[in-house]
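Every protein chain but one is kept in place in this view of the complex.
So that you can tell them apart, the chains are marked A and B in the order they are listed, and the count of residues begins at 1 in each.
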Amino acid sequence: MRRLAFVIPLVVFIALAIFLAVGLTRDPREVPSPFIGKPAPSFKLERLQEPTMAFGPAEMKGKVWMLNVWASWCVACREEHPVLVEFSKRNAVPIVGLNWKDTRESGLKWLDRFGNPYALSVFDGDGRVGIDYGVYGAPETFVIDRDGVIRYKQIGAITPEALDEKILPLLKSLGA
Amino acid sequence: MKRLAWTLLFAAGLAFGQASEIAHPDPAVEARLKALAEELRCLVCQNQTIADSNASLALDLRNEIREQVAQGKSDDEIRAYMVARYGDFVLYRPPWKSTTLLLWLGPFALLAVGAGVFAATVRRRKRESAGASESPAAERRTRAEVEALLED
Partner (left out) sequence: MIPELGHFALIVALALALAQVAIAFTGARTGNSALLATVRPAAIGQFVFVAGAFAALAYCFVTSDFSVLNVTQHSNSKLPVNYRFAATWGSHEGSILLWALMLATWTFLVAAVSRSLPERFVARVLGVMGLVSVGFLLFILITSNPFERLLPAAAEGEDLNPLLQDPGMVIHPPMLYMGYVGFSVAFAFSIAALLEGRLDAAWARWSRPWTLAAWCFLTVGICLGSAWAYYTLGWGGWWFWDPVENASFMPWLVGTALIHSLAVTEKRGTFRSWTVLLAIMAFSLSLVGTFLVRSGVLTSVHAFATDPRRGIFILLFLVLVVGGSLTLFAWRAPRVGLGSGFGAVSRESMLLANNVLLAVAMSAVLLGTLYPLFLDALGMGKISVGSPYFDAVFVPLMAPAIFLMAVGPVASWKRAALPELWVRLRWALGVSVVAALAVPFMRGKVTPMIVFGIWLGFWVITATCAQVIQRLHGSPQPTLGGKIAAQSRSWYGMVLAHLGIAIFILGVTLVKGYETERDLRMSPGDRVTLAGFDFAFKGTKQLPGPNYSVVQGEFEVSRGGKPERVLYPEKRTYPVSGQTMTWAAIDTGVTRDIYVSLGEPVGDGAWGVRVYHKPFVDWIWAGCFVMALGGLFALSDRRYRLRKQVTEAATPAAASASA
């Protein structure tokens, strides 16, 4: 019995090592969204290109759509943008852009320069709507279903792999 | 009281957060903000509270808290607001949940285990001390051996 006690430290260490090994495959900085499966928070923001017109997620009820958070100062957004532009040409789902913590001028210039994949963009200069959606960096993308429920959040740029492996199958299953 | 200042220490530091980031701070509101912000995590930083961080998101969240405190929201409501948007990750004080039971109770469970080990060891040694233990002569012999070894 006493002999067994001497093995305990080894056993504890092995368990620890296994966890550390698994930990190597995880990203401690990635914060999963608590909104998956919950309704997309409502908002009313001015459109980027038509400041007199407003937009809110209620307008998209009945459709599957994507909300993409972007900004002109965001380097990763520039990397993601060509993928989005390509994807938008397929006209699979409408993509709404959320111009986050930016100035209208820079945002508009950026779209002119790099292309506009968005059905429309809304302007969230002070980032309040971003906070409501739990946005903590750009780019981030939400996939929202017909009932206005958030089904998926892409943290960081949408890569072609992420598009093929995660987003497209999801859109299909939602009946897009 | 006479101060014995040895040195004037200068120090580098990140520009800290909120020394009067607003024009007219209300001490009561700022005190509550500080207490809340010191337990909330800045999501874009490398392990800092939103009280200590200079990041733009941290600033936004501090302002959000300020507003909510001024509106009369309770600490619990403000924390719930943060958790609803960012998940439990944003709390530096882990919540009480089925998944964190082991965390909160673990140390005290370990203490109980430790107490058990202590009691078992003492009980066993008590028995031993009644029986064989090195006689003073044996102790002297061991000592002599050691001295001899150390001599070379």
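Basically, contacts are C-beta pairs under 8 Å (C-beta built on N, C-alpha and C of every residue); 3 or more make two chains touch, one makes a residue touch a chain.
Given the structure is predicted, the values throughout are model-derived calculations rather than measurements.
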item	value
Residue ranges of chain B at the interface with the undisplayed chain	1, 3-21, 23-25, 30, 38-39, 41, 45-49, 51-52, 87-95, 99-100, 102-104, 106-107, 110-111, 113-115, 117-118, 121-122, 124-131, 133-134, 139-140, 142-147, 149-152
Sites on chain A contacted by the missing partner chain, in the whole complex	2-3, 6-7, 9-10, 13-14, 16-17, 19-24, 26, 28-32
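The rule we apply is simple: only the chains that are shown with their structure count from here on.
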item	value
Where chain A and chain B are represented by their mean Cα positions, the distance between them in whole Å	33
Chain A contact footprint on chain B (complex, rising order)	43-44, 56-57, 60-61, 64, 83-87, 89
Sites on chain A touched by chain B in the complex	31-34, 101, 126-128, 131-134, 136-137
